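Removed from the display is one protein chain of the complex; every other protein chain stays in position.
Should a chain be cited, it is by its letter among A, B and C, assigned in written order, with residues numbered from 1 in that chain.
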Amino acid sequence: MSLLRRDVLGIVAKLSECIASKGGNILGADIFVPENNQVFYSRSEFVFDPAKWPRVQMEEDFLKLSKMFNAMRSVVRVPALDPKYKIAVLASKQDHCLVDLLHGWQDGRLPVDITCIISNHERGSDTHVIRFLERHGIPYHCLHTTKGNKREAEILDLVQDTDFLVLARYMQLLSGDFLSSYGKDIINIHHGLLPSFKGGNPSKQAFDAGVKLIGATSHFVTEELDSGPIIEQMVERVSHRENLHSFILKSENLEKQCLAKAIKSHCELRVLPYGENKTVVF
Amino acid sequence: MSLLRRDVLGIVAKLSECIASKGGNILGADIFVPENNQVFYSRSEFVFDPAKWPRVQMEEDFLKLSKMFNAMRSVVRVPALDPKYKIAVLASKQDHCLVDLLHGWQDGRLPVDITCIISNHERGSDTHVIRFLERHGIPYHCLHTTKGNKREAEILDLVQDTDFLVLARYMQLLSGDFLSSYGKDIINIHHGLLPSFKGGNPSKQAFDAGVKLIGATSHFVTEELDSGPIIEQMVERVSHRENLHSFILKSENLEKQCLAKAIKSHCELRVLPYGENKTVVF
Amino acid sequence: MSLLRRDVLGIVAKLSECIASKGGNILGADIFVPENNQVFYSRSEFVFDPAKWPRVQMEEDFLKLSKMFNAMRSVVRVPALDPKYKIAVLASKQDHCLVDLLHGWQDGRLPVDITCIISNHERGSDTHVIRFLERHGIPYHCLHTTKGNKREAEILDLVQDTDFLVLARYMQLLSGDFLSSYGKDIINIHHGLLPSFKGGNPSKQAFDAGVKLIGATSHFVTEELDSGPIIEQMVERVSHRENLHSFILKSENLEKQCLAKAIKSHCELRVLPYGENKTVVF
Partner (left out) sequence: MSLLRRDVLGIVAKLSECIASKGGNILGADIFVPENNQVFYSRSEFVFDPAKWPRVQMEEDFLKLSKMFNAMRSVVRVPALDPKYKIAVLASKQDHCLVDLLHGWQDGRLPVDITCIISNHERGSDTHVIRFLERHGIPYHCLHTTKGNKREAEILDLVQDTDFLVLARYMQLLSGDFLSSYGKDIINIHHGLLPSFKGGNPSKQAFDAGVKLIGATSHFVTEELDSGPIIEQMVERVSHRENLHSFILKSENLEKQCLAKAIKSHCELRVLPYGENKTVVF
């Protein structure tokens, strides 16, 4: 359960008391209160008996608690009972992140259901991705975008019933209108150590800058390009012996892992927005 | 505050309630309950008004709470009010960890007071260490050890009033008698990735094993050599170009950092014994 | 080209001279001479015009050079002209390393041709691995092993024409007879930081030891279990919050990467045996 509220005093007490009074056992908890700030963040893991404390009752109890404290948000998920998160994945030509997500979904590493893949790049029917999707009955929508038409209405239509979106190297900026219409979280992967190397070709930017470390950044999407709250960053060492191609290969390896970790953390309710442009990652 | 008890239910609620009822504000908390285990670990940071909730009263309140739940241990420290931890440092010939501790103490990075240095290796009066100690009025005791006489009674006498001991490359195994007589925590640094490379010359052992990563381990001292609960481990990459000397140099750099981090974590009450031979490090 | 010889003086000169005299251009070179040792290691990358310096002539030239200096080994490969390395992969029940190798082969990250997969664990025809192999025409041989019969004669028969073998979590110790009969390199992956945690269940061993870092090790196979020359090691941080299952998940992620990197380095002639039980990895 994640909580976010404006008056700290006593809430931890009430929350723990509530869980204990229903026979629940807290397995672990993280509480974080930023300095000089009347907001607080908390994540608890607990076991409970659904016979004694039905899922619906639990929601109600936490909602009541939230209201009591003017909490702005409260989310509960029960791995064994709740359906998996539904996501749609948007991609362009580059396949590596998409393929890694599909494999992660297939072997159960990522606790999501993939409702569809949307791409602005055509793929032949004999490609690994298309064959995989057909075999598993995952719809593939190819929506060519042009400068004048980003096909956002169609995309919106296709992703209506998802819980969040993943941009797996989708090379198209989503408009503010799209973001507000969709209204849910969108996770992007960028193959640069943001805020360095925003925009196109970050590997080339890094290569030209002569850096000795390259990285990848997964973050929430906002209207401004590559500027949303950072969820996870990873780095790897590079030397003068690299060329642009090996920069890209190393970046791709980082991207896959960095995106998968962000999605996993998000599904486990570990990621919370914090301040104007930050995240808490429990 | 650190707590450790045998009955989980409700304790988190009571603890938070207690702090809130005294006007305290929890800034952050970590709770950890191992699987299949009726023990739990918790660490809270909170601010309070000592005028409204005097230090003595707080101790009493927590003690009462501990008793109510049969808690085995409860420790509270207030950085602004409490005296710093008093430690003694035991060293042998190698200076790098000792020197780093002295500098860490001097510039305030380590929240400790060093009551004395005990060494089984003689140092000239014109050495950096001795001059430093004289300048700062820290006693230096040189106690030569032999196979038959480990000088443990004298050491015990010198460290009686310390809060914990630090072995900064002390090349002498302390006896079980000493450990039980002293009865408080002792932190050691080992320049190998335990449980690999126990005992003498771990750098040479690692070099001969042809490893591609070397490390250092800080751990609590138990009667068995280099086998106590691990607090922190650090690694660095090595290549075929290294020789034994460069292994040792890299190890020394790791050791200093690994020991300093363990001491800092310990002083901040982040480190708790866990299971038979593990630690929780919040 | 990799060279290994017993008399250092002048060989670098002769080698460079030879390449230059044929119109070749050295792009990069690494030379390593261990201390107190009359052996040396070298790896050069150069471009040349096959019209002016045919592949066969080059081999002859280098062979002559090798003989002149009693060089023990000299290997040359030309990515554009030479066939890819042929490998067979041995696996047991665990799939993650095998699957990663297949994907790495498929998307060209690993410069190998997979001649066959040998497993001592049965897989259903509808599993991801079997479908993948069928689609790509890679033979799959299921050879059940028992205490009395390791099926080594059959394995030997199947891998006769390979360049090297990869053990992708093959849970069976190969005999000294097999090793000497095969006579070529065999690369294994172990999910522990060797020489720690040899043998079965290294994740459990590490978990029980309370380590704060876990790792994976790729190494050449020798008759002694998990004791051959180390090629690559990788680590990741773990905390008290992990359980055995999350140790295993993190280990699997490390294993895949560590094995892939070792195979890639080996194919690029970067890995050379060194001393009794070490490697040079240029």
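As a convention for this text, a contact is a pair of C-beta atoms (placed from the backbone, for glycine too) under 8 Å apart; a residue touches a chain by one contact, two chains touch by 3 or more.
Please read these numbers as outputs of a predicted model, since none were measured by experiment.
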**Message:** Tell me which of A:W53, A:Y85 or A:Y274 is the one touching the absent chain.
**Reply:** A:Y274
**Complete:** Cross-chain touch to the chain not pictured, restricted to B:K93, B:H144, B:K184 or B:R241, is B:R241
**Fill in**
chain A positions in touch with the non-displayed chain are 32, 34-35, 41, 193-196, 209-213, 215, 229-235, 239-241, 243, 274-275, 277-281
**Message:** By the contact criterion defined above, which parts of chain B meet the unshown chain? Give residue numbers in ascending order.
**Reply:** 28, 96, 99, 103, 106-107, 109, 128, 131, 135, 241, 249, 253, 257
**Prompt:** Touching the missing chain, which residues of chain C?
**Reply:** 8-10, 12-13, 16-17, 19-20, 25-33, 35, 44
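Note that only the chains that are shown with their structure count from here on.
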**Fill in**
Greatest centre-to-centre gap (Cα means) from chain C is with chain B
**Prompt:** Copies chain A, chain B: same or different interface, half of numbers shared as the threshold?
**Reply:** same
**Request:** Quick one: report the Å distance separating chain B from chain C, using the average Cα coordinate of each chain.
**Result:** 41
**Fill in**
For chain A, residue numbers touching 2 or more other chains are 28
